[in-house]
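My questions will all concern the structure given below.
One chain of protein is taken out of this complex; the other chains stay put.
Coming up: subunit A.
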Amino acid sequence: MTGPGGVVVVGAGECGTRAALALREEGYAGPVALVGGEPGHPYERPPLSKAVLAGSAGPTPLCTAEQLAEAGVTHLAGTAATALDTAAHTLTLADGRVLGYDRLLLATGARARTLPGAHVLRSHADAVALRERLVSGARVGIVGGGFVGLEVAATAAALGCAVTVVEAAPRPMGRAVPERIAARAAARHAEAGIDIRCGTAVARLEPGRIVLGDGGVVEVDVVVAGIGSVPETALAQAAGIAVSDGVVVDGAFATSAPDVLAAGDCCSFPHPLYDDRRLRLESWRAAQEQGAHAARALLGAREPYAAVPWFWSDQHDLCLQVAGLPGAATEEVVRVRPDGAELWFGLDAGRLVAVAGIGVGTAVAKDVRIGELLIARRAAPDPAALADPAVALKPLLRVPSPVG
């Protein structure tokens, strides 16, 4: 056996890289190895569907090479982990190396669901491959009207492509975004000339065309699948670690195996704000926050992770943001601001459980952030105040939280 002992982090994406750096910020002095299957320096994924795909930016590094070096993090790039032995406390890499560990963090993320013959967008290499096909005038068919599909649609339309989005559900972004907010985004796509066909199943892909469930055909030059992701759990599963829609962890990211934690897109964790419902988040900020939280847990902290789920999506000139779980709401309140931005608040038994907003640029950011803080405090704000754009939201933070 060679290698460091100490902490080994498997996965050099947002979660794993943040965890490796946070170990040092938390004062850990032992060896830290960061193992990633992708070549090159760790990078941010959000720009892949926007600036990187548009060709206006290269990869955004997650940190500088100097920061990794200063932190004494050994980054083993382009070497996937192939086997985990939780009894022997060893991790085997594709190149045959075996690393010993005291504690190990699985931050293996997720991979895109694929359709044979379609591009996907998960890695920088995926973005580069797709970018070459998005030439002006190209007919682009996108299967799936979720975030990746709609962000790619917006970028492709801006590049001069003729874009058709095929979504099986009755409306786009159905899983995560309130209907009213999704409708605003859909209207903006239509204005940009994008043809979004909801309630439309895909039967199969054929060269140069998408065959629809109703027998219709969409002629295309390139197809992109944006049909969700699958947690990367193979390493954990083969090691005998409990897996059920993600690596099963407790509130502090401990798996069923001793000294092995899991965090980020690959894990399913109980959320204390939502009756310990199990969540598996696919979000940049969750990956980052969970990485930092998992670093503290690797060093023995036991407090549960309780951050409010949050994400954003840029589509054309609009940005939408969602905090909390819209699906947990039983009542809804809408605030339409004079600048045209809209906010949606979801309540359950009076308690705020979700907030969403859409507006040009970062117009809704401050209000959504205040909503997020209210959710974290289990606040029960007056619905009339939430609905009235003349009532400032920030003072609601000064109302004492309800007991319990």
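What we mean here is this: a residue touches a chain if its C-beta (ideal position, glycine included) is under 8 Å from a C-beta of that chain, and two chains touch if they have at least 3 such contacts; residues count from 1.
The criterion applied here is as follows: contacts and distances are computed from a predicted model.
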Options "ABC-type sugar transport system, periplasmic component", "Sodium/proline symporter", "Energy-coupling factor transporter transmembrane protein EcfT" or "MocE family 2Fe-2S type ferredoxin": UniProt name of the undisplayed chain: "MocE family 2Fe-2S type ferredoxin"
Of A:Leu76, A:Ala157, A:Val218 or A:Cys319, the residue in touch with the unshown chain: A:Cys319
Among A:Arg18, A:Arg184, A:Arg296 or A:Arg377, residue touching the chain not depicted: A:Arg18
Hidden-chain contact residue, picked from the options A:Cys63, A:Ala183 or A:Ala376: A:Cys63
Chain not shown, touching residues in subunit A: 18, 21, 25, 44, 60, 62-64, 67, 284-285, 288, 292, 312, 319, 361-363, 365-366, 369-370, 394
